[in-house]
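And now, chain A:
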Amino acid sequence: MLTQTPEADLGNMASLLETPFIDPTAPEWLQNLRQQAWTDFQNTPAPGRKDEAWRFANLKMLELGQFQPASKISPDAKSGILARSTGLTSIAGRLVFANGLLLARQDISNELQSKGVRFLTFDEAIVAIPELVQQHFMSQRVALGSARLAALHKAKVSTGTVIHVPKNVEVALPLEIFHWLDGQNSTVFPHTLIILGDNAKLTVLEHYQSTNTQAEGLAVAVNDLILGPGANLTYVSIQNWSETARSFQINSTELARDARATNMVVNLGSTYARYESASRMRGPGGRSDMLAVNVASNHQEFDQRTLQDHAQPNCVSDLLYKNALSDFSRSIFAGLIKVEELSHKTDAYQKVRNLLLSDDAEANSMPGLEILADDVRCSHGATSGQLEKDEIFYLLSRGIPEPQARRLLVVGFLNEAIARLGNEDIEQHLNALIAAKSAA
Partner candidate 1 sequence: MSTTAIDIDREVGNFTYDIKPYRDSGFGLSEDTIHYISDVKDDPQWVRDFRLKAYQTFLDKPMPTSWATKDLEAIDFSKIRYYLSAQAKTTRSWDEVPDDIKKTFERLGIPEQERKFLAGVEAQFDSEAVYSNVKAAVADQGVIFMGSTEALKEHPEIFRKWFGKVIPTGDNKFSALNSAVFSGGSFIYVPPGVKVKHPLQAYFRINSENFGQFERTLIIVDEGAELTYMEGCTAPKFTTATLHSAVVELVAMKGAKIQYITVQNWSSNVFNLVTKRGIAHEDAEVKWIDCNIGSRLTMKYPGVVMKGRRARGEVISIALANDGQHQDTGAKMVHAADETTSNVISKSISVGKGRATYRGLVHIPKHLKGCKNNTECDALLINTTSRTDTYPAITVRGTGNTTQHEASVSQVSAEQIFYMQQRGLTEGQAMSLSVNGFVNDLVRQFPMEYSVELKRLIDMEMEGSVG
Partner candidate 2 sequence: MSTLSIQNLHACIASQPETEILRGLSLEVPKGQVHAIMGPNGSGKSTLSKVLAGHPDYTVTSGEILMNGESILGMEPDVRSRKGFFLAFQYPNEIPGVSNANFLRAALQARLPDGEELDATAYYKLLYSKMDMLEMDRKFTARSVNEGFSGGEKKRNEILQMAMLEPEFAVLDETDSGLDIDALRIVSKGVNALRGPNLGILLITHYQRLLEYIIPDVVHVMVKGQIVKTGGKELALELEEKGYDWVTETEAILA
């Protein structure tokens, strides 16, 4: 059950692009960090047209002048949000944020708490596990183009989620986090930090949604996933902001030896959604699966940049991104497999598949390889095509109407990635969301 939380102060969110988040009660290190990040944000130039990391992207989406700090949620809106903050049927815990404030929570069981599992807001974590937070908060290098936005996030973020699962503890059921964006031109900075100890195991599902499907808004999210030796994390984020919102999401995964990460992003909402995902092998024997399911329609543009960084030998990374593009939508995929010197016995794969469903849909693919070791197996593939006429005909011949036949085939196309999660509850949930969007 969700428990409502007392109203917190929004702090000085009066001006979005004029000051960092100032909280005199925060620990000194954090105040300094925010100040430094603010300086970095101001000193980092905005990306230009010649910037490879932004090739093919619509740079107008980086002009953020119209956006304002989010305001408090009205009591009416609040009850609506709480009613809609449901995802999976069986979960281990839940946090609900709206406009950057915690609205409600469903705590993890006493058993998990007694095992040392922490499912906290950022401000709680600073008090409860200060060393871990200080060590890992925004510690990942932002390598895929959004360093400026990451600095903004770091300077502005006021709360977020911190999860810590200690050594040898497995959390069987998923944790869920909801982020809501409410109001016209509102801005949020969703932040998630997950730290898994040795051999710990966890599944996290994160939802990004808007209260009003027509409202413009801005989200700059950061997810840092830190896996200790032998740890196993499944992380799924579902970007479903309003179709007029702009979304920037910076996702970093760090794997110690023998760790295993399965990281999926689902993009359904936003007019422009930029997703950067870097997976870094920090010890031998790790495995990282990077998955994406993107359903774009109207004038949506999904811009995705990925890095599979093999700095250690004997690791596997396997990326599969699937884009189903309707109407005037565009996709951009730029991926890089980087195998550093002496990272032998690396298996690294990268596949992007574009399904073009209309004459005006556009797919841009830039799959890249940089290989500096010779004893490796690496390949990448990028294809763009359309639904097979024979397949549609087959379904029609069985009496299925064409729009439905197409939807079925699109769901089938996307399922290759979804099925790799190996979690039926989440698969069902995702398929329902995709069906809802396809039917719209």
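The rule is simple: contacts are C-beta pairs under 8 Å (C-beta built on N, C-alpha and C of every residue); 3 or more make two chains touch, one makes a residue touch a chain; residues count from 1.
Regarding candidate selection, all candidates are chains of the complex that A comes from, given by their letters.
In this text the structure is predicted, and so the values were computed from the model without any measurement.
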{"item": "Direct contact with chain A in this complex, candidates 1 or 2", "value": "1"}
{"item": "Candidate 1 partner contacts - residues on chain A that touch it in the complex", "value": "50-52, 55-56, 341-342, 344, 354, 356-386"}
